[in-house]
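Down below is the structure, laid out as structure tokens.
All protein chains of the complex are present and in place, except for one that has been dropped.
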Amino acid sequence: QSSVTVYGRVDLSVAQQADAVKNNEVRNGSGSRLGFRGTEDLGDGLKAVFQIEHRFNADDGTQSKAAFWDGKAIVGLEGGFGRITLGREDNPAYALSQLVADPWGTDTVASNSSIVNGRIGTNRYSNGVNYRFSASGFTFGAQVAEADGNTPASGVAEKRPYSLGGAWTNGPIVLGVGYENPADEDDYWATINGSYNFGVVKVGAFFGTGRNGSDQKARSYLVSATAPIGQGELRASYGELKNTTADVINDRQFSLGYHYALSKRTTIYADVTHEGRDNVPDNLKTTGYDIGIKHNF
Amino acid sequence: QSSVTVYGRVDLSVAQQADAVKNNEVRNGSGSRLGFRGTEDLGDGLKAVFQIEHRFNADDGTQSKAAFWDGKAIVGLEGGFGRITLGREDNPAYALSQLVADPWGTDTVASNSSIVNGRIGTNRYSNGVNYRFSASGFTFGAQVAEADGNTPASGVAEKRPYSLGGAWTNGPIVLGVGYENPADEDDYWATINGSYNFGVVKVGAFFGTGRNGSDQKARSYLVSATAPIGQGELRASYGELKNTTADVINDRQFSLGYHYALSKRTTIYADVTHEGRDNVPDNLKTTGYDIGIKHNF
Partner (left out) sequence: QSSVTVYGRVDLSVAQQADAVKNNEVRNGSGSRLGFRGTEDLGDGLKAVFQIEHRFNADDGTQSKAAFWDGKAIVGLEGGFGRITLGREDNPAYALSQLVADPWGTDTVASNSSIVNGRIGTNRYSNGVNYRFSASGFTFGAQVAEADGNTPASGVAEKRPYSLGGAWTNGPIVLGVGYENPADEDDYWATINGSYNFGVVKVGAFFGTGRNGSDQKARSYLVSATAPIGQGELRASYGELKNTTADVINDRQFSLGYHYALSKRTTIYADVTHEGRDNVPDNLKTTGYDIGIKHNF
């Protein structure tokens, strides 16, 4: 019986990014990854867990970030009390609310990443103590990390970052909330999201509000719809991120895509997105597209 | 059923390089590697494929190049139409002609690397769209990549690099051709190779011609012979690379080696090579050797 599971993903597309110069290119559709994880049964309902996840750019073979195990690096215990881990981990505000609100899960050219994180939040934190509890459709997560190694957008870490997240699923209903407080003294990002699945279509809405490291207020919303069509899923979203202090639309994006499952592990997809933020320079494309393939292993 | 195969190689020798200062050392015989690959059957003859391959220097544990997955990073589909992948991949001119022509496969101190690539070609390109078709002993490959991330020897990428390769095998006969056009506007490298296997000995010949990024013409040839002896293979080659514009021999090399298979996966080898190019500085060794072990897993 093996004590380690090897898993991963390679995801590449031919694409033109929106809000970018002309760059018809081979593009990383989402974070290609290679991971190792395992669970050890310690008896009495107690388990030891670990997971390390490398992220890479499959287009040129480079690692995605300075940290090789950018995706995850944790060890901990799981039991009736929940799950407590140490290390580099998704923050629960991202995992339970921001990520869930975007039909693209912040992947592909259609990613609503900056709308759901307000250009304030960060997907993961290093040096964290992480807690997660799930029961009866309800999930709660909390994380506190070190200022060290978690530099916020403002460039200076002033305090320990921390995050809270909650999610509730009941039949067709999904609700989520997140509160993320990066290492800068001023910034925070709070979000709420919900969706209702009518069967033929699932509709969702998201709202975020916060303050960046320059003490400017930000607000964002996103509405979305996804519909199963054949073996695939049609996705649509519209949203914007506004810096309300400066009264500037930082991101206004309409996205449409179709993701077709060749199997449970392999998807081909096509997306188109239109960028309509304030002050787009003339040399940037306002429309982006991609045609790609995502393979999980 | 596992969806991923872990494979690799560690290859080290005790060696003195030719055309180098005295450096009796532990040397990387070939590209030590660790790879992950898989094939998923999608039905109707269609398959999803992925492969990522890390290259490292086993002598000191460092990664070989700036890109961790220097060896390969691809995802794609395979079927009756052939195989189409995106990502970082061998160029077909290298894989189907240049590589095949060298009895050492461009490995060890005896490598004929600069003769078969003319100091113009590159083994792999990033950001590529790659096509491969095989049938009845015939293989065809094509690749087009981005100028971005594929800086040619001249240092400035001026256009998309592309490559073509073909190979034909029929009983004792192997023929190959390659055409590689790096990202510099001026350079290209065209090659042809063939071999005939008489059983007791296989003889081969190679010819290459092209132009480098400084618009100077280059020409090379290589003749080789390999003979099965016991559980091993005796290898010999002689060839040269000439810059015909400058009328300078850039490489003239005679190599001899014996590679003994301890098993299908493990080989021990000894090689000697003599370097006779123009203008070798006095402080460089003209003769190189290695004694090594190559283990595939």
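Lettered A and B in written order, each chain numbered from 1.
Everything below uses one rule, namely that a residue touches a chain if its C-beta (ideal position, glycine included) is under 8 Å from a C-beta of that chain, and two chains touch if they have at least 3 such contacts.
Everything quoted here is computed from the prediction, not taken from an experiment.
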Which of A:26, A:52 or A:177 touches the chain that is not shown? A:52
Which residue among A:8, A:31, A:103 or A:128 touches the omitted chain? A:128
Among B:11, B:89, B:180 or B:233, which one touches the chain that has been omitted from the display? B:11
Considering the entire assembly, which residues of chain B contact the chain that has been omitted? 6-8, 10-14, 23, 25-26, 32, 34, 56-63, 68, 262-263, 265-266, 292-295, 297
Chain not shown, touching residues in chain A: 3-4, 6, 36, 38, 40, 42, 46, 48, 50, 52, 66-77, 86-88, 126-129, 145-146, 148-149
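To be clear about the criterion, only the chains that are shown with their structure count from here on.
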Just curious, how far off is chain B from chain A if you go by their C-alpha centres, in Å? 40
